[in-house]
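This is the structure I want to talk about, given as structure tokens.
All protein chains but one are shown in place.
And now, chain A:
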Amino acid sequence: MHYPIGLLFDLLASSSALPWNITVHFKSFPEKDLLHCPSKDVIEAHFMSCVKEADALKHKSQVINEMQKKDHKQLWMGLQNDRFDQFWAINRKLMEYPAEENGFRYIPFRIYQTTTERPFIQKLFRPVSTDGQLHTLGDLLKEVCPSAVAPEDGEKKNQVMIHGIEPMLETPLQWLSEHLSYPDNFLHISIIPQPTD
């Protein structure tokens, strides 16, 4: 799919040992079910479209729109060629926010569960409450995906995973967005059943 490979692994195969063995198909592409990426340009367009959407949420698109085309290109090339410094020179601007605020306007996130028909949950969610408190990962889940979080005294049914780790639910969402976002500037969060071993 067009999802980041790490997300796919967390969502579908997190219990597998690495390296992840996959089967590559060369025929019968399922056009009705999957996005086709016939060229690098299509992947670049998709990536930039995600970055733009993330900035619409974080900064009402102000930061991304102030950048020149060559900055957008540098972002993509840095990712494509695995040149972190090149990538971060531009991306760090997307991670800033005005001094008078405590964070971004809204947090770009998507929550994935294999058990739902909907491909992902994405809603408007502010990183800071009206009284200035930083919202946590737990606050987010309680609000947009309450079934994912176990009741206080209940048994833990699910793992909440980002980049293969389970961050503490007390972690501030603003911090997660600045430090654990994927290159497209989204927090891609997997909810998977707790392994029974």
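One rule holds in what follows: a contact is a pair of C-beta atoms (placed from the backbone, for glycine too) under 8 Å apart; a residue touches a chain by one contact, two chains touch by 3 or more; residues count from 1.
Assume contacts and distances are computed from a predicted model.
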item: Protein that the absent chain corresponds to, by UniProt name, given "Ubiquitin-like-conjugating enzyme ATG10", "Eukaryotic translation initiation factor 6", "glutathione transferase" or "Small ribosomal subunit protein bS18m"; value: "Ubiquitin-like-conjugating enzyme ATG10"
item: Sole residue of A:35, A:150 or A:165 that reaches the chain not shown, by the stated touch rule; value: A:35
item: Chain not shown: contacting residue from A:61, A:80 or A:102; value: A:61
item: Residues from chain A at the interface with the omitted partner, ascending; value: 2, 31-36, 42, 45-46, 49, 52-53, 56-57, 61, 108, 116-120, 122-126
